[in-house]
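A single protein chain has been omitted; all remaining protein chains appear in their positions.
Then we have chain A:
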Amino acid sequence: MAGPMKTSHKLFFPNFKRAILCIDFWTRSCSKSTFLNGQGYLRFEGGLSCCHGNASATKSMDCSVSKQTDSKNETLDIKIRNQPISRHFPWTSVRRTFSTSVTLQKDVEKCSASSNNFVETTPGPNGPTLFECNSPQAAVRWWSAVFSERGVPEAEVSAEFIVAHALGLKQLHELTSPVLARSLTQVELDIINRLCTKRMQRIPVQYIVGDWDFRDLTLEVRPPVFIPRPETEMLVDLILGHYSEDSKLHFLEIGCGSGAISLSLLSELLLARVTAVDCSEQAVQLTMENADRLGLQDRLTVHCAAVTSQLPKCLQGKSSSFDAIISNPPYIPTQDMEGLQPEIKLYEDAIALCGGPDGMDLIKDILRNTHLLLKPEGFIWLETDSRHPEAIQTWLDTNPGMGVELVGTYQDYHDRPRFTQLRYKNQPSQL
């Protein structure tokens, strides 16, 4: 058999892992029912480096959408090429054009309201026309110029990520030469212009493209759930370096956000179990979705609960249950909050960021509750602000009843003390 055929099979029939759905809607009212009509494009991203040669990954589709006005359940059924895909999102977000990244699972996908946090935008008059932007790279140039002119940070890479996303890729360099050389279609350019307009409003790139990589995992991210930071990959490194792969560990993560830490631990320690809590319902929902998508849900328990000086119900009666507590708690001191980038201040959940006057509210609460959770000799692994390791030591010195000692601090790649390791010694002498 001729060799190259092997390649083309892989390239022409990818396993659909990710798709971008872009539908233009218009409504038609008729007595009791409102009918929505839509037309759009569905773009698949395969396991391999996208389309190749003359294989086009874009499928044009006609979809019909119907919604009963008397129904209080705001569910829309969209039929794509006669394949029903049920999507659930609030009525308001369907006003004009809707574009998001969806994950296809057995043709049916539940998708929650990911776009309602975005300000509704129309593809403004400021976007380039097809004539001006006939290639993906031209679109990148156009928008990165606009971004830097308007002071949007990371102008060029922002444009690159958005253009790549509109073409169904993670990054522009995944494009192979035939695709790079071809012109954009009007629909692709519309998506690019719309998403770039969002970037002008300082929406983080991660929220715009809808997913981001953390270690070996690709996680869905959506506002207002905290976007995993690169530093946190190193926290996982530290933890993995400390435990052996074949030990049956039970971790507790406090403040799981998108699930980055918990899911990384589960994917790399195959015998580990994780209990994760977060006080935000959106975060809990997102963690569960990410776990489902990665097939890691079986060893993960997620609770929506807040750890304060009191333990929430779900964590009561669990003394000596956990081998380690892991947390990337909100650690930004209140007075720093005002000075944050618009990307963070406007779109990320302040609850996941603000750690109180000294940035240590949750850190202290974790230390206070350690004796009700950890096994003796168990560890606490924290990512904190660079000022915190010292402050934690001072606080432990003045509050000796916690039964916790600081065993080590570790620096990030810029030599800032970023991670703290603490050990639970024994029952506290007093409470």
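Keep in mind that, in the parts below, contacts are C-beta pairs under 8 Å (C-beta built on N, C-alpha and C of every residue); 3 or more make two chains touch, one makes a residue touch a chain; residues count from 1.
Here, contacts and distances are computed from a predicted model.
Chemist: Of the candidate names "NSF attachment protein beta", "G-protein coupled receptors family 1 profile domain-containing protein", "Ubiquinone biosynthesis monooxygenase COQ6, mitochondrial" or "Peptide chain release factor domain-containing protein", which one corresponds to the UniProt protein name of the undepicted chain?
Modeler: In UniProt, the chain that is not shown appears as "Peptide chain release factor domain-containing protein".
Chemist: Looking beyond the chains shown, say which of A:Glu154, A:Asp292 or A:Asp358 touches the absent one.
Modeler: Checking each option in A:Glu154, A:Asp292 or A:Asp358, the one touching the absent chain turns out to be A:Glu154.
Chemist: Which candidate, A:Val225, A:Ile261, A:Ala291 or A:Leu353, sits in contact with the chain we can't see?
Modeler: Once the missing chain is taken into account, the touching residue is A:Leu353.
Chemist: In the complete assembly, which of A:Ile332, A:Met360, A:Leu373 or A:Leu422 touches the absent chain?
Modeler: A:Ile332
Chemist: Which one, A:Ile344, A:Ile366 or A:Leu422, makes contact with the chain that was left out?
Modeler: Residue touching the absent chain, from the options given: A:Ile344.
Chemist: So which bits of chain A touch the chain we can't see?
Modeler: Residues 2-4, 6-7, 10, 49, 135, 137-138, 154, 157-158, 161, 170-171, 173-181, 204-206, 212-216, 226-227, 229-231, 233-234, 237, 328, 330-332, 336, 340-341, 343-344, 348, 353, 383, 385-386, 412-414, 416, 418 of chain A touch the chain absent from view.
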